[in-house]
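To start, I am sharing the structure in question, which I have written as structure tokens.
One protein chain is absent from this view; the other protein chains keep their places.
And then chain A:
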Amino acid sequence: MKKITLATALLTATLAMPSLAADYVVDTKGAHASINFKVKHLGYSWLTGRFNKFSGNFSYDENNVAASKISINIDTASVDSNHSERDKHLRNDDFLDVNKFANAKFESTKVEDLGGNKLKISGTLTLQGINKNIVIDAVKIGEGKDPWGGYRAGFSGTTKISMKDFGYKMDFGDISFDLHIEGVRQ
């Protein structure tokens, strides 16, 4: 009797496995993820920068993409545009105001499978304490075992926000984001 229960339990567990989306932690430890942005300089060229410190996790199952979720937390003070005087300015209250808003956050609300590894990720971006719905156009780059006994999945995505939506004193137009995320399955 006991044996049957155990076997049933195992069988149920095995059958249940594929429908359970796997949980991944974004590999910021090994720096296999980056949050890059660009904004127009005087309208003549692109100025690029990135956030060096962030963390996050996501769940993903290629057979049930709609059940996917992602959450990313960004340390706003880690902004880096390769110029310390400018970064200092970006951190002050003209821009990120990091003393007041130390974190920015993205929390997905809906993930749609567009086919061909393409995903549409809708979610809430919290920046300067303001919540705004944004859409990230993402694509899965690949997933599989890594050489060190782990399992990884990676995505890239792009999105855009408008500076005026977040109450900045200056408006340089849109800020475009170029996102690269690799997760290690837990």
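Everything below uses one rule, namely that a residue touches a chain if its C-beta (ideal position, glycine included) is under 8 Å from a C-beta of that chain, and two chains touch if they have at least 3 such contacts; residues count from 1.
By our rule, contacts and distances are computed from a predicted model.
Novice: What is the protein name, per UniProt, of the chain that does not appear here: "Fumarate reductase iron-sulfur subunit", "ChsH2 C-terminal OB-fold domain-containing protein", "Cytochrome b" or "Phosphate transport system permease protein"?
Specialist: "Cytochrome b"
Novice: Taking the entire complex into account, which one of A:K29, A:H83 or A:K110 touches the absent chain?
Specialist: With A:K29, A:H83 or A:K110 as choices, the missing chain is touched by A:H83.
Novice: Which of A:R91, A:K120, A:K160 or A:R185 touches the chain that is not shown?
Specialist: Counting the whole complex, the residue in contact with the absent chain is A:R91.
Novice: Footprint of the hidden chain on chain A, which residues?
Specialist: Within chain A, the residues that touch the unshown chain are 77, 82-85, 87-88, 91, 169-170, 172.
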